[in-house]
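All protein chains but one are shown at their positions in the complex.
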Amino acid sequence: MKILKLEKGKLDLFASVVQQFGEVHAPTEHEGKFSFKRLNSWSEARLDYNRTVLPPRKYFLPPRETLFKYREATGYVPATEDLEKRVVLFGVHACDIHALNILDEVFGKGYLDPYYLTRRKNITIIGIDCTPDEHCFCRSMRADFAETGFDLFLKDIGDHYLTFVGTARGDDMVIATGPLFSEVTHSDIVEYKRRSSQKCDTFKLDLEIRDLPEIFELEYQADIWEELGEKCLSCGNCSMVCPTCYCYDVADEVKLGSHDGDRVRLWDSCLFATHALVAGGENFRKTRSSRIKFRFYHKQRGFVAEYGRPSCVGCGRCIEACPVGINIVGVINRLRGVEHASTD
Amino acid sequence: MKRKIVVDHLCRVEGHGGITVELDGDVVSDVQFQVFEGLRLVEGLVRGRRYEDVSQIVSRICAICSVAHALTSLKATEEASGIESSPQTVRLRDLMYRGENIESHALHLFFLAIPDYLDYAGAAEMAADHREAVALGLRLKQLGNAIQETIGGRAVHPVNAILGGFGKLPSFDQLISLQRRLRQGMVDCEAAVDLFTTLPSTEYCQIDTTYAAKRSPDPYGYYPGDEIVVRSNEGSEVYDPGDYRAVIREETVPYSHAKLSLHKDKPFMVGALARLAIDHDRLSSRARHAVRMLGLPLPSGNPMDNNKAQMVELVIDVEHALLTVEQLIDEGLQQEKPIAIHPRADTGTAVTEAPRGLLIHSYTYDSDGRVVAADVVTPTAMNAASMENHFRHAVEQSVEKDLPELKRKLEMIARAYDPCISCSVHLVRKRHAI
Amino acid sequence: MHQQTETTLHRSVVRENPYQPHMARIVRVYNMVADNYLFTLRFVDEQIAGTFTHRPGQFIMLSLPGTGEAPISISSSPSRPGVLELCVRRVGRVTNALYRCRTNDLVAIRGPYGNGFPMEELMGKNVLLVAGGLGIAPLRSLLWYAIDNRGRFENITVMYGARTPQDMLFRDELVSLVGRTDLTCLLTVDEDPGGDWKGHIGLLPQLFDYLAIRPERTCAAVCGPPVVYRFILKRLLDLGFTKDRILMSLERRMRCGVGKCGHCSVGYKYTCIHGPIFTYWDAINLPEMI
Partner (left out) sequence: MSRPNVGIFGLTGCAGDQLVILNCEDRFLHIIAALNIRDFAMASSDNDSACDLDLAIVEGAVLSRRDEEQLERIRARSRILVAIGTCAVWGGIAAMDGDTDRSQLVRDIYGECGEQFDTTPARALHEIVGVDLNISGCPIEEEEFLSGISNLLNGDLPIAPTTPVCAECKMREYNCLLTERVDMCLGPLTLGGCNARCPGLSIGCVGCRGPVDDANLESVTALFMENGFGREDIARKLRTFAGLRVVAHTLSEDES
């Protein structure tokens, strides 16, 4: 892999060059919370953020998008308007890149989802290092380092960023900025390794994912699911903010006074009561406890069976977003029967 | 010979009401403006509620006046807890009133009143022949709604105005967009005045009328300040909001769910015509021009002139709103957080001008910040006696005495008042503190 | 992530879009029983009409423009190409809208989806089809496929139960099979209020009494409402069927049909891609499947 380094002080210069590859979006702050937004000026970017409220998923699978337009004369015509927009996501954390790689498995295998894949190709990803906070457990989920799925990845080594070039487009960006980048030296490597092992020690949450599917099967009838069902509000916050939740609904919307309309897709959640409701009123997950169990089960067990790894990346968003404090790490550790000092 | 004129159900007004006039020969023996809107007893419902919940509940008294109810309630509660809103908050709240007034007057003039003058059953029917006029009205209405949405967060039942300020201030871009729309609004207002001058005249009821309105320190302010002025041909009197009971005496009548309000045993009128009668010496040159164009005598003794007064207010409000928005753009909005309220046992009373006239809210709180007593006096309730008075004179002054024609006139007078009937039934008698 | 030119990207959305419905014309509407119609459809695009094929047990996503989409089993056999037959019960938005359609109206279809019956597995064996109520819809495709390819199967047996004769779907067609010698067709109704039913009256499992089955040479395909599964599965196990020789067709809420939207997932499988045909072993292995 091509690796260079970039002086931190020149980051704004680099960002201004990067604009030619697309609209630059980066984390911005709003009352202590962060979200990816289009930057009006580079000074709005907050690369020291902990996590954004919504993950980058919103760029690839928007909360609401039009799939087709239906016109009586032409039938269903695919909507392509926003697909070709070029965006540079500046400052994506490793866990979120992992999450995109997971979504690639879902939308890029079997039947290919052309909407997702087109966006994935038109959106450039520049990854950046982060410092874990009290909700992060990406290390446990093997998502604290990203090897693929980005165009460039910037790793902090003090005055510089080590820049890992992941794609040809990433390389084009490096070349377009020319002299801003320089060669990596031996002492940079030493510093990188020092910081890397230091980061490993900063995680406050820990859990073991080996044989988690087995544990889930064993504890399928455990009391904890009833307890969680009593507490859970079915508000869907955890799945809305999750970088790897992808359930969606599809609806046809018709225009007033005509038969023309749009077919839209909207985010959905397995926690909503209607998620598994079918005709005749049969609901396969009627109780709240069965729904919250399903969310954990699907992420930590079902996904492993299908794709070889859990679909959770340990970003901590669902822990932060849950109004009643349901904590995935706590739940898993309880299932395992281990107490961890920093989980509740 | 005894005769009876009955309007079962007034159309093109908000809420449910009717009119009955009894004639004995050519003399009116009885007039009743009946309100049969169901009783929601909102006053009783807020008792025991905490101070931060009150404005959202009382705003539901009426949708068309929801800004006025919500903000008057906030002002009274703030008064009771002894906090004073920042000048920016006052300015933004006044702007919300402008939005509401523009929307309400445009709705009233173009949907409810103009069809009367032009002999259509409603705006939908009118649209077939006068598409432009209806589009103009819709544009002005939309302008009013845009202001309410931008500042209040929603066009009906604003959610953004809270105790001590606002949840979120409008963004610069939103203000710029309002400015653009208001500039179009200025042009539209001129067109609307022109349209209005072409309407047939309505000279069929002329009597001396007593007016009451709030007088604000700034010319033509709906929200700031709180003096009540009562003006008749005997001169003007000024009252403090806390003394509103001295201005208004209420009587319950068996035929109506609204009480009748009298000032010194005489009916009085509130609303656009009253405001102009009281503030006519402080009008801008554009507004004075509109008054001249419309041939509006000030004060006027003809209730039908209330429509002209509303037209003049459209001019005033759009101009005023534009001025405010431009000032906000120039000076920039300060990111103020809402002032926190610490409840105390006290009474607060606030007076503002709703689109239909004076609106008074008064609350007594206990030391936990719970409502002990509430009192709301609405413009339509204040106007009820005055309307009956005008009905009586209109019938007596009419020469033809043809029943369908009289009925039409009565309806037109009622509509000229722009009664908001759901408001009228939410009067509260103040209870003694426990 | 390799680079791709814009034109090909665009093409993938326009030309290789798995969500793209294709217009189809209703060529026949047949009122079977109350609230159940049989629709015969033909794709408007002749090329699609000529090349569309499916496996018995697969389903399509049926769109009523402006109303929405719903998964519907293909009731016709691939051995009779050119048109598709759908047996639809009116229950909600899409099916109500379909119910209002008449001959020559346009609908839209994409598919076929799902795994369908494992034909390699079934060929050369006895085939036992057990259906209750609307469960006949997916099984009818298999039935006619087997009849049309009679030589490739051993004994063919179909057992079907409806509530009353008036509720019996494909009644004339099934009754006409009763007399045939190359297959066994057993029909029953729970009750016969009209009194004109000549066949068996009683619950579906009773039909097993008329049957000699060699489970080791037989595959069973079952489809029906939950109560059917409850009784039939037990009966089959008692007879000695192994769990992976019992096939069943399941219903779930579906929004995409292609393994993305998440609604039809059971345990770690998606009904739309791993199913809708599952073995009984899958069913006990996957929580909440039946």
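First chain written, first letter: the chains are A, B and C, and each begins at residue 1.
Definition applied: a residue touches a chain if its C-beta (ideal position, glycine included) is under 8 Å from a C-beta of that chain, and two chains touch if they have at least 3 such contacts.
Fair warning: this is a prediction, and the values are worked out from it, not measured in the lab.
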Missing chain: touched chains present in the view: A, B, C
Option from B:Lys2, B:Lys168, B:Arg292 or B:His342 whose C-beta touches the chain left out: B:Lys168
Hidden-chain contact residue, picked from the options B:Val27, B:Ala124 or B:Leu403: B:Ala124
Contact with the hidden chain (one of B:Val159, B:Val187, B:Val238 or B:Leu403): B:Val159
Residue among B:Thr77, B:Asn101, B:Asn145 or B:Asn383 that touches the chain left out of view: B:Asn145
Omitted-chain contact residue, chosen from B:Cys62, B:Leu175, B:Leu273 or B:Ile341: B:Cys62
Residues in chain C touching the chain absent from view: 66-68, 93, 96-97, 100
Chain not shown, touching residues in chain A: 30-33, 35, 52-54, 63-64, 230-237, 240-241, 251, 253-257, 259, 267-269, 272-274, 288, 320-324
In chain B, positions touching the absent partner: 9, 11-16, 36-45, 48-50, 53, 56-57, 60-64, 66, 107, 111-112, 115, 121-125, 127, 131, 134-135, 138-139, 141-142, 145, 153-157, 159-160, 162, 166-168, 252-254, 257, 259, 411, 422, 427-429, 431
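Everything below uses one rule, namely that only the chains that are shown with their structure count from here on.
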Both-way neighbours, i.e. chains that touch chain B and touch chain A: none
Chain occupying the most central position, where position means C-alpha average: A
Separation of mean Cα positions, chain C and chain A [Å, integer]: 38
Numbers and ranges of chain B residues touching at least 2 other chains: none
Junction residues of chain A, two or more chains touched: none
Touch list for chain A against partner chain C, complex: 67-68, 70, 72, 75-76, 78, 80, 83-84, 106-107, 110-115, 117-118, 120-122, 149, 151, 167-169, 220, 246-252, 254, 259-261, 263, 268, 270, 275-280, 282, 284-285, 290, 294, 297-298, 301-306
Partner chain A, residues of chain C touching it in the complex: 1-4, 6, 9-10, 12-14, 16-23, 63-69, 89, 91-92, 95, 106, 108, 226, 251-253, 255-256, 258-263, 265-269, 273, 287-288
